[in-house]
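With one protein chain removed, the remaining protein chains of the complex are shown where they sit.
The first chain written gets the first letter, and so on, giving A, B and C; residue counts start at 1 in each chain.
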Amino acid sequence: MQTVTTKSLCERAASLLGEGTVAAVLGWKRGEFDYDLTPAVFTAAEELTEGFIYNDFSGANLSKYLLKKTREIDGKILVFLKPCDTYSFNQLLSEHRFDREKVYAIGIPCSGMADIQKIRKIVGEGITAIEACENSLLVHTLYDDEPISVSCAEVLTERCLNCKSKKHVAYDELIGDEGEVLTSNRFDEVEKIEALSADERFAFWQNELSRCIRCNACRDACPACTCEKCVFDNPNSGVQSKAPGGEFEEKLFHIIRAYHVAGRCTDCGECSRVCPQNIPLHLLNRKFIKDMNETYGEYQAGEYDNQRAPLVNFSLDDPEPSDVVKGGFDRA
Amino acid sequence: MQDVKEFKPVIVAFCCNWCSYAGADLAGSNRLAYPADVKIIRVPCSCRVNPMFILRAFQRGADGVILCGCHPGDCHYSTGNYYTRRRMSMLFSMLDFLGIERDRTRVEWVSAAEGAKFAATMNEFVEKVTALGPNKRLEDLRCKQ
Amino acid sequence: MQRIGVFVCWCGSNIAGTVDVHAVAEALKTESGVVFSTDYQYMCSQAGQDIIKNAIHEHSLTGIVVCSCSPRMHEATFRKTAAAAGLNPYMVEIANIREQCSWIHKDMLSGTEKAIILGKAAVAKVNLNAPLTPGQSTVTKRALVIGGGIAGIQTALDIADAGFPVDIVEKKPTIGGKMAQLDKTFPTLDCAACILTPKMVDAAQNENIRIYSYSEVTEVGGYVGNFDVTIKRKARYVKEDICTGCGLCTEKCPQKKVPNEFNLGMDNRRAIYIPFAQAVPKVATIDADYCTMLKTGKCGVCAKVCTAGAIDYNAKDEFVKEKYGAIVVATGYNPISMEKFDEFAYSQSKDVITSLEFERLTNAAGPTSGKLLRPSDGEHPHKIVFVQCVGSRCENCAEKGKEYCSKICCMYTAKHAMLIRDKYPDTDVYVFYIDVRTPGKAFDEFYRRAVEEYGVHYIKGMVGKVVPEGKKLLVQASDLINGKQLHIDADLVVLAAAIEPDKSARPLATMLTASMDTNDFFTEAHPKLRPVESPTAGVFLSGCCQGPKDIPETVSQASAAASKVIGLLVKDHLTGNPCIAQSNELMCNGCSSCERVCPYGAITYEEKEFRMPDRTTKLRRVASVNPAVCQGCGACTVACPSGAMDLNGFKNNQIMAEVDAICKM
Partner (left out) sequence: MNNTELKKEILRISGVNVKKCMKCGKCSASCPAYDEMEFHPHQFASMIDNGEIEPLLRSDSLYRCLSCFACMERCPRGVEPAKLIEAVRLTAIRKQGANRMTADDVPQMLDDNTPGQLLVSAFRKYTK
């Protein structure tokens, strides 16, 4: 479970609203079920008590919503940021995507988010409610009289298992403790694929990407995908397309998307979280991050404001494209 | 097997106006032959080449894409090819990650004086792509006519 | 919808020989937008151009495709043709079916097939072309010459004579450069100082010329017609406008042990110095590395003896910002270091010297007052060996020497040999050469005189090693004509060291965004047809910064560069290149990616109000491109994730249309 409670966040938000420091609060709202939360804007204390929630399913990265909301709402917006969200927040700031003056950011700790798919795998369908205990979740279902207890660690999302940092890199106020940058094994999966043969890699991605239904959820949730007009929606871009077509179409979409966010992606994992087809899209981004780290030096997008990303930078002695062979590539 | 049509690859070559396109012209002036499969698109600088162009070419049935620019340090725009070098390094590595044959893409630095290098590079590239056979993994079947 | 005309050129048999031009014209007729298609023997001829002009009128063409030679050859020609017929010149595209097709493919079938595809790609592009109008910019009517050697001086004098103000920036305390160090000049043997110093004085006295001596260019911004240059005026600790150049301070300065760079370290000067008697400006300079006052705060002798009160120990480097319309690079050369050539014992013996050192040894103003004396013991040498091509024409010793021929060594060595034999007939002179290269007016005659009249021993062969032994230098060399190995006990060995561009050239090239070759010589815009222009507009080349040159050649190039500068400065407006980046503000994210990759700083951001569909307005940060600064490389277009940044003339959809046309089989 999370170390800060919904109640404490609610109270802080209500008081900031009350004293007029902020005009609105960007947070998570209860959906139909406890585990399907949606990002929401709250403008009154009552709304907060009614709907605001912070629990093991508050995965959504709220930073992207600031773009639109800071333009729509007069006055400051309070936003709750988990550690990984703060990286996106910083990255968007570097790209001048919103006015920092219009935001009041509160950093909140995160003990990792739960993956509902993993829970379903354990308890089955028909989940009605989920209660958080110390280190476990009590899952109520239609079919069981007693709630089933599952350990939090067991159902952590993939991205939280490979959490890169518990540190908040940007905030106005911090609730709870300041964490640290962690050493993660987030590139292990990429390396595994790199170790395959070209045919196996092709087959792997063919299998994954052919499931894409082009719902654009990955793009819409991605805090780096914030273009005023996406190239895939622009008839003049030459790559406009809205529906899944041939086999390649998806690859084109996902390669271009990964390339466009390369150097800007903070590895927040939203793309994979929101994918209804469970395509491990974050692996494409991680591949770019890994390659750039290994070729041009360690770089974490969003770590600082106003960094120069590897792809808008160069050094005179960069290796040649033919020499940049990281992991993959049949050496035969 | 005689009646099987010999595989002629479609090769798109992006050449920067100042060095490589001039190098290609020099190859022509010196009558240095390379296969007609190579079709050159002139761009002001190698850094004008968007990865989307390369993917587009593959999607539309190209079997190989080669990008030629001035040697690092000699860019007419002083730094363009340094960006090209990074962009293409990353793109090619990603294509490799997706299981696309590495020999279908290439970056080569060809100066305006290197007509011979241009021709040799093209000959070698066409040979490699021909050996790989038609590009199946990146083409969009809908675009085939 | 465009109305496109296609014009296929035969180029005599150059194209028609391997490409079926009729078939190409015929095939392109059916392409989208094409309303007229023809072929002709020579499209670039007057008659050919008339065909184009007539077709533009008759068929109301909105775009044309010429299938011909390289656009590098005739794009400008056909653009002019189109303009003459009232069509926007940027509605012209060239399909290169000569250099990139007919000349390399010997098979008619594949050549024709390829030519058709190249034509289709050009048609596809023209379909998406839009008329472009070049922007205009003003011209600052002042020129900058970087380097104050003979090249810089001559360029500045010529520009000034035409009535334009010009500044010379020289990093040394005086102008004059290498030529001021020379004794006599080939092939006429006039004294270098006698012909150079009047020019230096002319430069100093010309009211259009301003000399920034002891100064360096530290920053260059802007573009042709409007360069913004920052010049660092290094602290010389002497007020230039007050110092009379009397030289009293240079006699009284107690710090006497400073190696005199003007004499290549063969004697010493004081910490406060005037490099040589005819220096311009004739002003003293304090060498901060050696001045006791500046280092310890104790001394001040020069300030005491200076009656004018010109000494200023508190002087600081000053930075001057100036605007220029044109820049001439005249940074010159230096002999390469001889340290690595162990075989010639340069580092072991004082009597092994370079040719430039020899110039100082024979110069009346040099360390020996012009008497030829050995540096080691001051004795008169009786046997002198000259070694040619030391470090020149080296293929495998890139870290030691240079691959190119330094061009001037053959002639100055002949001059040295001749002068020695003239003044000291008792001295034997040997010249070891690989080839004697004397192309130039009266050059070979000069060399022959050295052999025939002055009895210089020219020996074809190289020196293998020089071993100092006692007072002698044992020279072991080949005599290839006689098939002998020679052993000469010489008194003096003179090495014709290769010359290389000045070290300041490389960082300067980066500042100017001018290109260089692998040897750090500046590249010319065209090796034959534009030899004094750099590919960067508004930057011109003068002297050895472009390649090894002797004085007559340097002076001709200097004047040529000056005439190019004058041609630029007389214009009131410059017409720019319209193929530049353009940002679509509606799509721009304001993310700064483009700004970060722009090599010219052409992109700036502004907060702009946009009307939204719901009639509200919103303030957004968007990029805008300075059309006068943008050079059209396109780096920004790829950095832009939304595709808001596009390049006129090479738009995303145009290039993709070409890609499609090529890939469509």
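The working rule: a contact is a pair of C-beta atoms (placed from the backbone, for glycine too) under 8 Å apart; a residue touches a chain by one contact, two chains touch by 3 or more.
This is a predicted model, so every value here is computed, not measured.
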**OP:** Give the labels of the shown chains that the missing chain contacts, considering the complete complex.
**Re:** C
**OP:** Check the options C:Asp161, C:Glu322 or C:Glu343 and report the residue that touches the missing chain.
**Re:** C:Glu343
Original post:
Quick one: which of C:Gly5, C:Pro281 or C:Gly401 touches the chain that's been left out?
Top reply: C:Gly401
**OP:** Would you indicate which residue among C:Thr38, C:Thr140 or C:Ser478 is in contact with the undisplayed chain?
**Re:** C:Ser478
Original post:
Out of C:Gly221, C:Gly464, C:Pro535 or C:Pro552, which touches the unshown chain?
Top reply: C:Gly464
Subject >> Full-complex contact with the absent chain, from C:His22, C:Arg210, C:Lys252 or C:Arg393 >> reply: C:Arg393
Original post:
What residues on chain C make contact with the chain left out of this view?
Top reply: 343, 389, 393-397, 401, 434, 460-465, 476-478, 480, 483, 485
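Simple rule for what comes next: only the chains that are shown with their structure count from here on.
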Subject >> Distance from the mean Cα position of chain C to that of chain A, given in whole angstrom >> reply: 52
**OP:** For chain B and chain C, let me know how many angstrom lie between their CA-based centres, rounded off.
**Re:** 32
Subject >> Shared interface positions of chain A, touching two or more other chains >> reply: 231, 237-238, 311-313
Subject >> Touching two or more other chains - residue numbers and ranges from chain B >> reply: 51-52, 56, 73, 79, 83, 87, 143
Original post:
Along chain A, where are the residues that touch chain C in the complex?
Top reply: 71, 94-97, 226-231, 234, 236-238, 260-261, 264, 308-309, 311-313
Subject >> In the complex, chain A residues that touch chain B >> reply: 190, 193-194, 198-206, 231, 237-239, 245-249, 251-252, 255-256, 258-259, 262, 284, 287-288, 291-292, 295-296, 310-316, 318-322, 324-330
Original post:
For the complex, which residues does chain B have touching chain C?
Top reply: 10, 12, 17-18, 21-22, 24-29, 31-34, 36, 39-45, 47-53, 56-57, 60-62, 70, 73-80, 83, 87, 119, 143, 145
